[in-house]
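A protein chain is absent from this complex, but the other protein chains hold their places.
Chain nomenclature is as follows: A, B and C, assigned in order of appearance, with residue numbering initiated at 1 for each chain independently.
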Amino acid sequence: MQASCYNALSSHTLTTMVHQPLNPSFAAEVQRSFARQSIMQLIGAELGRVEPGIVEITIPYRSELTQQNGYLHAGIVTTIADSACGYAAYSLMPAGSEVLSVEFKVNLLRPAKGDKFLARAEVIKPGKTLTVVKADVFGISGAEADQTLVASMLGTMFCISKNRE
Amino acid sequence: MQASCYNALSSHTLTTMVHQPLNPSFAAEVQRSFARQSIMQLIGAELGRVEPGIVEITIPYRSELTQQNGYLHAGIVTTIADSACGYAAYSLMPAGSEVLSVEFKVNLLRPAKGDKFLARAEVIKPGKTLTVVKADVFGISGAEADQTLVASMLGTMFCISKNRE
Amino acid sequence: MQASCYNALSSHTLTTMVHQPLNPSFAAEVQRSFARQSIMQLIGAELGRVEPGIVEITIPYRSELTQQNGYLHAGIVTTIADSACGYAAYSLMPAGSEVLSVEFKVNLLRPAKGDKFLARAEVIKPGKTLTVVKADVFGISGAEADQTLVASMLGTMFCISKNRE
Partner (left out) sequence: MQASCYNALSSHTLTTMVHQPLNPSFAAEVQRSFARQSIMQLIGAELGRVEPGIVEITIPYRSELTQQNGYLHAGIVTTIADSACGYAAYSLMPAGSEVLSVEFKVNLLRPAKGDKFLARAEVIKPGKTLTVVKADVFGISGAEADQTLVASMLGTMFCISKNRE
């Protein structure tokens, strides 16, 4: 990818959505639910940033999470991206809701190398029933600034509303 | 979607990729290939912005392009998004290449309403064989500023290199 | 693809789902809605088989539907696959429902060549709100028996229920 570099000022992605949460306790709810996802402990995942419509999850590299070449397995890349997407959607749902993944698509862009990995999810379309979320997963080596995009997800999350049942 | 508004200054999407084209005639090549896509004439599509890794295609609303409720059919939304993705990828390929779509996924976010529609594609990972591209499709009503995101695509394009055959 | 041939007796795909329609007029409803999709007339599409959970749509090859190499444009392949998926889902919905596409993913497997094209959609998971559908698109040349799989779709359809609004 020698033909590319990063530029901090680009006109066409300057706008992003700012979401207002419907549940004032959204951050505590996300933390509580995350703590109940046993798989997160097994793989060493930690919850990072939790803002309305934006959630980050990180995991350190561990050899027991790898595929045949020693890279993070695409399924584990997906695991943190999916949970980040689910909680980004959940952060905008009304109190008493539950969130489920409907579907996601993942493009594996580069070998998942790094000392640790960061999944950053962001809601692109909130909705009463369905919320569409994208996530990027970065491999991070050495300094925090050295982030390489290794995967992109585009997915749909479902809101089970307490009142609806 | 009352819970959302747009903010012009957000830290997490300020960086975008700037690509260097390998083919100095990329813009002319994109135009030439676009002119050969008969379907573009049938649906009234026009090529807009053509920059390295970024291509835009527009179509006016016409009732003959609609589904049962009078919205632009998801397949036509996909048609302009796919061509925009293909040409965004093509703009970064070496001279003499051909581009083919491998796969794409589309989330239909809102009913495709508008006086016209704009598909904006951007390469997120160029590659010798495979290039990953995302596209957003907007419905535009009245003033240009009134753009509503109606669909997002994440897809993979294939480079058939002249030298490789 | 010399390494492959078709075998009419394989144990692992012998089972398929048989669905019971909730709306006894499902076939008439599908036909009525299809007739209102103006895009279907524009591209020359015809509704074929309509059974509970299964719908087929065909189009003849026409040069005005093509991409730069003279093959059917991936967006038109998608257009008939998406409508077939939507109506396959719709055929299982209760009377008074409306159907919308949530998302789909398409793999373009081979160049879309043929005298005509057939999209065959089949529901793999019906649901009150969301129905998951797959579709295969075949290029057909000469005799009907000569069908080549050119694309596969996996998508999600949304039911807007009259009673729910």
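Methods note: contacts are C-beta pairs under 8 Å (C-beta built on N, C-alpha and C of every residue); 3 or more make two chains touch, one makes a residue touch a chain.
Here the structure is a predicted model, which is why all the values come from computation and not from measurement.
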Displayed partners of the chain not shown (whole complex): A, B, C
Among C:27, C:40, C:54 or C:119, residue touching the chain not depicted: C:54
Selected residue (touches chain absent from view) among A:27, A:54 or A:76: A:76
Touching residue (missing chain; options A:27, A:54, A:92 or A:106): A:106
Option from C:47, C:99 or C:154 whose C-beta touches the chain left out: C:154
Touching residues on chain A - with respect to the absent chain: 33-34, 36-39, 41-42, 63-69, 73-76, 78-83, 98, 100-108, 111
Residues belonging to chain B that touch the chain removed from view: 102-103, 105, 129-130, 132, 156, 158
For chain C, the residues touching the chain missing from this view: 1, 3-10, 12-22, 53-54, 92, 105, 107, 109-110, 120, 122, 124-127, 132, 134, 149, 152, 154, 156
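The working rule: only the chains that are shown with their structure count from here on.
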Same or different residue numbers at the chain A/chain C copy interface, by half rule: same
Interchain centroid distance [CA atoms averaged], chain A/chain B, Å: 25
Length of the line joining the C-alpha centres of chain A and chain C, rounded to whole Å: 32
Multi-chain contact sites of chain B, meaning residues that touch two or more partners: 105, 107
